[in-house]
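Apart from one protein chain that is not included, each protein chain of the complex appears where it belongs.
To keep things simple, chains are lettered A and B as they appear, and every chain counts its residues starting from 1.
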Amino acid sequence: MAHDPGFWMLQALNALQLSMLLFLLSIGLTVIFGLMHFVNLAHGSLYALGAYFGASAAAVGGFWLGFFVAPVAVAGVGVLLYSGLIRRMRKSGPMAQVLVTFGLIFALLDLTRLFWGDLALAIQVPQILAGRTALLGIEYPTYRLFIIGLGLSIFAALAFVLSRTQIGAMIRAGVDNDAMAACLGINVERLFFIVFCVGCALAGLAGVVAAPLLSVTPDMGLQILIPTLIVIVIGGLGSLKGAVAGSLIFGFVQTFGAVLAPQLASVLIYALLAAVLVIKPVGLFPAKG
Amino acid sequence: MLETRNLDKSFGAVHVTRNVSMKLERGERRVILGPNGAGKTTFFNQLVGELSPDGGSVHLAGEDVTALPVAKRARRGLSRSYQKNTLFDGLTVEENLGLAAAVHTGKATRLWSDSLADPEVREIVEEVAEQVNLMPHIHAKVSQISYGVRRQLEVGVALATRPLVLLMDEPTSGVGPEMSKRFHALLNNLPRDLTMLIIEHDMDLAFDVADTITVLNYGEVVFDGLPEQARGSKLLKDIYLGSWEDA
Partner (left out) sequence: MFRHNALRYAVLVVLLAAALFQAFTAEYFGLEILTEILILAILVLALDIVAGFGGMVSLCHGALMGVGAYAYALLSAKAGIAPPLAMAGAVALTGVTAWAIGAICSRSHGIYFIMATLAFGQMAYSYVFEALVFGGDDGLGGIARLDLGLFGIDLNDSRSFALFCLAALGAVYGAAVLILRSGLGRSLSGVMHNEQRMRALGLTVWRVKADVFGLSGMIAGLAGALAAQHIMYISPGLLSWTVSGEALVVVILGGLGTLVGPLVGAAAFVVLKHELSGLTSYWHLVVGVILIAVVMSRANGIFGWIEARWGDRIERRVADATRKPEPEEATSDA
């Protein structure tokens, strides 16, 4: 089996699919950090909320309704969080932010249980994405290909927005030096708000697209949080490049680790993280010098 | 005692230190003059190891220390003060000096004894407090003392490691001329065998303490000699007047 090129192809696609899912989550978290120096540990909870909103909407109007409702609804939650908590916590140190968002994790966890109960929910994959597709000599689940495609298109869209549009230039200026950006007449406060909401929407999107692969449970947000944090610490907080690199590294190390060294698989990624922290304490592609 | 040979450093296209060679004998008091942006502080940072040079070497007491990290150089007798106060803000004057003295006496990493209560540390603390005139404020917290006293403490902390070479980055920056004069008098009363390298922005103040003077301009040594020669130098006037015009 190990000498079968199709097998490795399959693993590579699995790794890529995991990477893309993590990318959707980490990009929001990392840009919010880069711009606002705010670490939102509750980002995973937003992902879980996305899955729940998606599952509820899908139960009414099918997968595609859920697919569009989830990011919008989670962005709505983001608006509430931003105006209620985040805006007031911006000037606090990292510890206060970590604690407040840790409190949010607790609160959101129980709120999802309160609204949706403890039982796992499921989302059906739509007909068009069900089944398998032949690709480069192997049969691969169409839905997973859809996730890869979605991740790549979001990446392309973000890269375009960041490098070619005015709002992208404003965000880059804000990441480099928010005080200077404010001096240049950029409405930094509004920029933060928009970026925060987009980050939340992407987390919600990640939740709803991950839902058919996993079951939707209250603790799914907790489970995804650690991989997401590893991605952005390896990649370097605040940079698009870092989020991409971190996601790919995590996806491939995790997937191939499980195949090549099953005993070490779970520890491998943490060992890699430790190595990165020793050699480059601020990650591989930090946003600033 | 302290020597640099062809020290060189660039940040991208900006050449901040150009081939700087400088030599301080034991007990020598040298003042580095130069307009803003002449590369004085960058030069200091390379001396103590907070910045690594692109080329050249730093020698302390005859030994090449270019590859040594900040802490190791400090333990060999190189101590600095900062242009911007870099103190332990929540702590008292006594504790500030004590932390430094503890490192010097090797008590800073002991688990079985309190470094601040150690007789050897206390002796250094008192001595330094006398030397830089901090006795009246010894139990005050940093937040409770005036800016001028903080500048004294800034140098006092550096002095409490009992260095061979004391580097001071504009010790009187932000302090009025009256107080600066008094501060220079304190420096002149320090033991004669202490080697000092002082960055000073104000030319007149420099003459209070300097045995020798180095002038940096655009990262380059443009003058190296005695204060008397510097005083009448046209070059110096041009540099300073030039910089005034720029500003």
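Criterion: a contact is a pair of C-beta atoms (placed from the backbone, for glycine too) under 8 Å apart; a residue touches a chain by one contact, two chains touch by 3 or more.
This is a predicted model, so every value here is computed, not measured.
Q: Tell me which residue among A:Ala75, A:Leu104 or A:Ala210 touches the hidden chain in the full complex.
A: A:Leu104
Q: Of the residues A:Leu150, A:Leu222, A:Val259 or A:Leu284, I need the one that contacts the missing chain.
A: Spelled out, the listed residue whose C-beta touches the missing chain is A:Leu222.
Q: Among B:Glu25, B:Asp89 or B:Glu228, which one touches the chain that has been omitted from the display?
A: If we include the chain that is not displayed, B:Asp89 is the one touching it.
Q: Name every residue on subunit A in touch with the hidden partner chain.
A: Against the missing chain, subunit A presents residues 33, 39, 85, 88-89, 92-100, 102-111, 113-114, 222, 226, 229-230, 233, 237, 263, 266-267, 270-271, 273-274, 277-278, 281-282.
Q: So which bits of subunit B touch the chain we can't see?
A: Answer for subunit B: residues 48, 50, 70-72, 74-75, 79-80, 82, 86-91, 95, 98-100, 102-104, 107-116, 118, 157-158, 161 touch the chain left out.
As a working rule, only the chains that are shown with their structure count from here on.
Q: Between subunit A and subunit B, tell me the centre distance in angstrom, where each centre is the average of that chain's C-alpha atoms.
A: 49
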